[in-house]
Structure formats: C-alpha cells, structure tokens
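Okay, handing you the structure first.
Here the complex is missing one protein chain, while the rest keep their positions.
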C-alpha cells in the first residue's frame, strides 16, 4: 500500500534510489490565476504540458489539482507518479485566516490512479485546527487505500511577519508539525537565517545556520518522516522549480533537468544531509 | 454515465454536434423575485413556459431550481436535457459573504430524470471554502450516478469591485478555478477589457484583449474541461439569453432562435475558438 | 405516499374537494409563551382542546409542535390530518439572525401517524442558508416516507423593515422561494399594498394591487406548488385564524366555522383565484 | 421502554405512586467546583455518598454526570433509578452565550443501567438552537432504547435580567418549551411573582400569583408532559434539595427526609396541583 507507492515515487526519474525527491507541482493556475502563471509561456495552459515536462526532466512525480490530473491521468497513470493536490487556495479572496479549500478527495486519487495525495497546511493560522483535523482524516483515509500523503507546510497567520514565515526556527517548526501529524513526505520553504520567535533565539545560539547546507541540516533534524518498518527518518523535499521560470515567460526545460541533476550530484557528496539525521542504531535506506 | 449525459446535452437542439451549448437557465424567480422576472411577460410565471421555449428555440438544455423542474420533469425528461440547479440565492438577504444555499440534491436530479446538476460558486467570497467543498462533494456524488456538473463561476466578494467582477483577468481566473475543481461545463460572465489584479497586469500586456472574440479566446485557454477518454479540452458556455428580455416584458422567442442560430453560424466560421485551445496532439471532437 | 397524504389533507373537513386548505396551527405557546397564548381562554392550555376545535370547525388539519402532537396523536391520527411542526422559535432570545430551532424530526411525524411536516423559513435572514439547507434535507427525508412538507415562509432579517415583511413584492417573493425549494403547501402572510424593494417598483406599476383579492391573485401567480402527475399549480393557504381570538380571551368557535364556510363560499364564486394561475394547457383538479 | 422506566421512577421511594418526584441531582462538583460543593461536608467528595443518601431519604432517583455515575452504577443499577446527566457546564469559562457541553451519551446511560438521561437547556440563550437541536436528537435516541429524558429548563441569556430568569412568565414559558420539545419530566426553578416580559403583563393581570401554591398551579398548567397512552398531563418537579445544605457544611439528611415527606403530604391535601391541570375528559393516573 503506502510503502509501495512511496517506493514508486522514490524509484522514479533521475533520482531513483537516492532517497531524494524532485516533484513537479503545478497549481499556479489555481493559486495565482492562469495569466500570471501561463501567459508568459502559453504551452503551460495545456494540462498535458506539465507531466510531459516532469518525465523529460527526470522528476520523481507530478502534483496538481483535480482538473489538471483528470486531463492527464489516462496517459500518465502507471508511468509517472501522480499526486492529487486535494486542497487549494486562490488569490481572489477567502476566509479571514489562511485556509485552503478542500477541492478533491482520496477516492478521486484512487479513481485516477495516483500514487499519493497532497495537502497544504498553514501553521500559525487561526484556522489551524480545521486544517490539522482535515489532514488527520485525509491521511487515515488515504492510508486505508494505500496512498501516502505529501504535506506542504507553510507557516502563515496573524502572528507571523512576512520575514517570519521563512525564518529558520519557524520553518523547522513547520517541518516538525507536519511530521508529527503523520505526513509521509514534507515540503517546506527554504529557510532564511532569521530566528523569529523570541523564545527560540537562545536555542539557536549554538547552531550554525550560516549556510543553506547548514540550514537544511537543521531542518532535516527537525522534520522527520516515518518508515515504520525500516526505522529510518527522512526529510523529503518537494521542489517547485518551474514556478518562477514560468513567470519569466521562457521555456526552462534545460534548467529543470540541470536542477534534478544537481540534486543527484549533491546527494553523492553529502548523503547524510538529504537523509536527515538518523537516530542511534537507525541506518539503512528506505528504498 | 457522465459522458453519456454530456453527449446527450451536446447532441440536442440546433447546436447538436457542434461542441457548443446554449442552455436556457431560469432561476430569476429565485434570484430576483417573481415580479421583476415574470410580470413583464406573465406567461413566464408558468413553469411550463420555459422548457417549451427551450425546445422551440433549439437550446441544448434547460436549467432551473427544484420547484420549476418538478413541475415539468414528467413532460420533458428524455426529451429536453434538464439541469437541476442545486444551489440558489435570493436578493432579500443572506450571509455576510456571498454564498448560495443548497436547495436540492443529486438524488432529486436522479429522481426527476435530469441530465446533470448545476452549481454556482463565487470565487473571492469569504465563504469560498464552504462553496468549493460543497461542490467537491456534489461533483463526486453526481459522477457516481452518471450526472455531469455545470458550474456557474461568478467572482464576488469583499476584495472585488463591481468592475473587477467582470475584468478579463478575474473572469479567466474564475474559469480556471471551476475547471480545476472538476466542473464538466463552465459558465462565466462575458469579460470586459479591464485587468483588475495589479499582479496580473504585466501578464496581460502582450495579450490582445481588444475584442470580445479575443477575450473569449483567452477565457477558452484558461478554462478547461475534462473528457478523460477523448483527451480534449473545452470551454463550454452556458447562455442566459432571456433574462433581460423578460424584464422588458416582451415575448422574445424569435430573438432566442436567432441567437442560437448565430452561435451555430459562428462555430462554422471559427471552430477553434469554441473548442478552446487544445494542447499538442489533442485533436478531435468529444461527441 | 406524498400524494396520498396531500389528498387526505384536501379531502378532509368542510373544504374537502375544493382544493383549498384551512389548517389550524397552534404553536403560540412556543412562539409567544403560554400565558400570552392561553390565559385569556384557559381551555387552550389543554393540548386536547385544539384538535377538537379543528374537527368541529371543519378544518383540513391541525399543526403543532412535538409536545402537543404527542398528547393527541393516539386520539386523532387517522381522523384529523396532523402536521408535525418540526422547527420552532421562542421570544426569549436566540441567534443573532432569525432562525428557528429544529425541535422534532421526520421519524417523529411517522411514529405519531402525521399526514405531513411543517417548517418555517425566514427569507431575508443572515441564517437563510442554514434554514434552506435544513429544509432541503427535511423535504427529501419526508418524501422518502410519504409525507408532504408545509412551509411557512415569513421574510425577516436585517434588510427588511417591519413594513417590508408584508409588502406585496416581498410576500410574493417569499412564496416563490418556498415553492422553488420544493414545498408542497405554502403559507404566507396576507400582503399589504406596499412595494418594498426599489428594484421591484417598476414591475408592479402595471399590476393592480388595490384589493386583497388582487393581492392574493398576484401571490397565487408567484407561489406555485407541484403536483407532478396532475400538472396543476396551486397556492395552498394555511390559516391561523384563532391566534388573535385567543388573545382576546373568548371562545371563538363560531367565528372559525364562519371563516371556513366563507372560504368555501368564495371558492365557488372565484374558482380561478384559489387554484392559482394555471399555465397554458394545465387544467383539471388535483383531487 | 420509556414508560417502563418512567413508572420505575414514579414507583420508587417515599413518593411511589403519588405521581410526584423528588430526584436528587448532584452535579455541583462540575457546575461550581469541588471545594465549594463538598468541602463543607467532606463525605460529599465520595461518589458513593450521594446515592446512599437518595435511598435513605426515599428519593425517586439520583442524577449525576458520567464520572459519578460510573462510580456507583455497579452498586445501584436496579436498586435506585439513576439518571445520567449528559450535558454540563462549569464556572471557569465557556462560550459567549450560555450552553452546556455534551459530556456523555445515551449509550453510556444504557451501558450503566440508568433509568433515563438528563439535559439542561437555557431558553433565551444565543445558542438556543444548538441546545434545542441536540436535545431533539438525544430524546429520539434515548426513546429508541427505552430511556425517558428529564429536562432542566433554566432561562438565561442576554435578554434576561437575573430577576427575569425566575419571573413567573419566564419560568412558565421555560416549562412550556421543554414540554413542547418532548421532555418526559421537566424541572424549572421556583418562580417569583415578577412578570418580566412586557407583552405578557396583560395576560397575568387576572391570574392570581400571590402565593407559591398559585405560582406552581400556573406552571403546572403551562408545562405539560406526555403519556400518550394514559392521556394524562403532568408537570414533574425535580428537586435539588441538598445543594444549599452542602454549602452550609452540615449533614442535612433529616431535612431531605422531611422534604420528601412534606411533598408526599401536600399531594394528599391538593392532588390537582401536583398532577397538573388535566384537559376535559382526561382523568386517571399514569402509574
């Protein structure tokens, strides 16, 4: 079930067997509107464009909302792991506190041959409880039919400044929350060197956070994902590499390939970093 | 199931086989009150008046709330595709943020022999999540019994001015959202040349939006509807041609016929426009 | 099922076979308190008093909340059509926007041998959606066990003045809404000659609303009730003739009988008015 | 079912067969805190103390929250009718409008061998609808497994002054509401001679409310309880005689016995008062 689909994700594309992910998510049409997302590169209006790109660039999978997945599932199910993003937000307006709407369901993912579902939480939101509880129910429902859950954990809310949303302590906290909620794979934003929470400042005094490498190591230690049988902890990272490229209006396929390759290369140089910080006596890979 | 009813809709009336829709929706009595809607043309008070008009004018189908459909289903089910509008709003008052009430259900549509259900969303509303989630559940429930879902997507909410509601970027966004939510057919309002969202202005700089033809082409590119088996993308348009006529108090049957005919004529002149912008390698008609 | 119980209602009492209703509803104890309702005529404290009065006066049925119906169902079920009022409000306090509480259920009506259920909506309320949706569910649940639904449709809310609540355009609108929601029988308040909604004023310019007869004719055109098989439209009116009498502290049984008789007499003088305004080709009676 | 358990309640203790109740409710620990409730008489901390007292004093039954009932059910089920109080409030804080929390359920009552459930409503609260609807569901669920429902009906809310909460018109109204909701037994607070609602003042002009006897007679007329088969109306009164005694820190067992005895004696002097005001032709006792 879940493990089989996780293995499928991990054994697909250029990074197969490395324990790392580069998943291509395309929900910009929903989140930011079609023109902002696709006008600079009109082929992006076509739902078939993105999974083809994911295959060509050697990604582990492709994540999108229901409409896009329904367009391509008949072609890619079984070939490219598809992740159904089951909640989404738009930028036209919504509830007072950040909270995406549920837009599809586990049985849609099952019907469309997906390898998992995706869900976004906004730790820090006044609607936190609703999101966490919906996620709780979705994870259990998805597990029951063999689907892992990928969580996008983006802190956002009245108590967080724009800078705070990507502060190292807040991003690490977001990874921790998603892992404790039972996420199988977690995506966080690249953290800055800022420490936002007053109460956390002392804790970070002796942690070197001067480089991205070190930042990611810290995140990897905080965010842990469960493989009950293998007893390993991983922080999976889900990239969204094409978003900015699309906005610039160019076809950046070579760049995506390059990024995947770079990720593969880094893994060989620094295996511990991408595998998280395993506890004592917890060695061995998941795949 | 769903495809059979979609084909039924597409193969009914003057536009049969063209891949286009002119559906006659009559929910003005609920939305604006009976006198404003029907007093100028008193035969409109009669629930039987409207489906007869739809047949006579060669429409693809007829959409109305439960009360009206219950009046005519025994006569038109199997003859004219009926769409049960399952949510409705009135103009006497309601919740603080725009949100129609659920007024009937999928099993009503099934019981009354309808060819589909209809649902209105208001992207931009503070109650967005509730509407999207209700729609999510309705689409799945309707699909399970073979009924397609037609979505009216009308942006409305605290962050949108009256002008913004029909701005080209907002209308295109509304089509995108409805399609991503899994709608089989989408109705948007005719867009103006205004670009409302500051962040979208740059994206529209190089898109020609000077004529309605071009506006519709842009919408067609943004809003896509799924036919998983045929692999085609369509933007279906649902007209409400009689609303203004009713208010003027005259019998405009000839006009409705003329409009259907005009739509048929335009299709032959510009087939690509009405079929949306198909992706690479995605040719051929749905019917 | 539903039709059988509707026929039972229509074929009971002095008005049997006329297509009109005089139903005696007694929920004043809940809505206004026991002393205000019953102290002037103490026998009214007795739950058995009211159905006896309904029988004696030749009413079509008797409607009341659960407590009262439970007291008398063993005696009157099968003799006098009983309507279980499944929502109620009191005047001690409640939610910010008008909304009655659900106080009993369809299976109570079934258990007690009732011929239908009753439900009050307040179009214009900020809680409109909750009421419409609850009614939607109740109508379907009641239909499934063969019970028709009688809707009291009383506009009320922040956007309506006291005068507006009984304005002819607002009352006609309320009838339209209840009918579109699928009510089998609708009760509205007697409308005044006022036109409340600015947007409706022009529509009423050419409609004669100077007399109660004309007002009711307009309402009958707006509010329509479904008999799918017979193809007829009716506006059923549910009288509450005793309410004011009770407050005056006298036994007005002769008056109630007179009112029922008058209603019977009017029917013979002006059959079209009480049957609503049938559409073209829709003649014949329901019974 | 329900009637059997009602009979059990009515045929237990000193008042067996009189049609009256003295039920000992002990929820003060939850409602006011343990020290305020039990410190003056420390044996009251012991959950076993109270049902023993109820038996010794000849009460009809014992009502308490889940924790207390779970402690004693194994000993008293079948000997002393136990009432599970399924909602409770505390005085540390809660929702803006008065509303107790659901704290146990019908199946707990069934599991623990109880003879009924208890529920508190606060007519006048902004959360009235939630309480009435929860009660509606609980009564039906309890009836389905043969358990009667005892309702504590205490008006409370933004529109009621402290004095208004016990005004004769408000208390009579509270009894009416509970009875209409289907309660089998109703507890109200002893009313004062105040008439609170402006609109009710005229109704009370000719009702003698100068003595407690007369007050209770008025309440008995307003609040009626259903015994469908016997056709009798009763207002059951549930005493909470020990609450104040506990606060005074003394063992008042003799007092409780005296009160039960007094109640038994009053019944013989004025049978009509305790049986409510039966309607015409409704004589005979329930037991």
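Lettered A, B, C and D in written order, each chain numbered from 1.
The definition used in the following text is that contacts are C-beta pairs under 8 Å (C-beta built on N, C-alpha and C of every residue); 3 or more make two chains touch, one makes a residue touch a chain.
It should be emphasised that the depicted structure is a prediction, and the values quoted were computed from it without experimental measurement.
Checked against the hidden chain, the listed residues A:11, A:91 or A:197 yield one contact partner: A:197.
Of the listed residues D:5, D:104 or D:176, the one in contact with the hidden chain in the full complex is D:104. Of the candidate positions A:6, A:86 or A:181, contact with the unshown chain belongs to A:181.
The omitted chain makes contact with subunit D at the following residues, 27, 29-30, 32-36, 38-40, 42-43, 45-49, 65-68, 70-71, 73-75, 88, 90-96, 99-105, 107-108. Interface with the hidden chain, as seen from subunit A, comprises residues 123-129, 131-133, 136, 140, 155, 157-160, 169-170, 172-177, 179-183, 197, 199-200, 203-204, 206-207, 218, 221-222, 224, 226, 228-229, 231, 233, 277-282.
To be clear about the criterion, only the chains that are shown with their structure count from here on.
With steps allowed only between chains in touch, the distance from subunit A over to subunit D comes to 3.
Under half of the residue numbers at the subunit C-subunit D interface are used by both copies of the sequence. Across the assembly, subunit B contributes no residue that touches 2 or more other chains. The touch graph of the protein chains shown is a line.
Listed by chain label, the pairs that touch are A-B, B-C, C-D.
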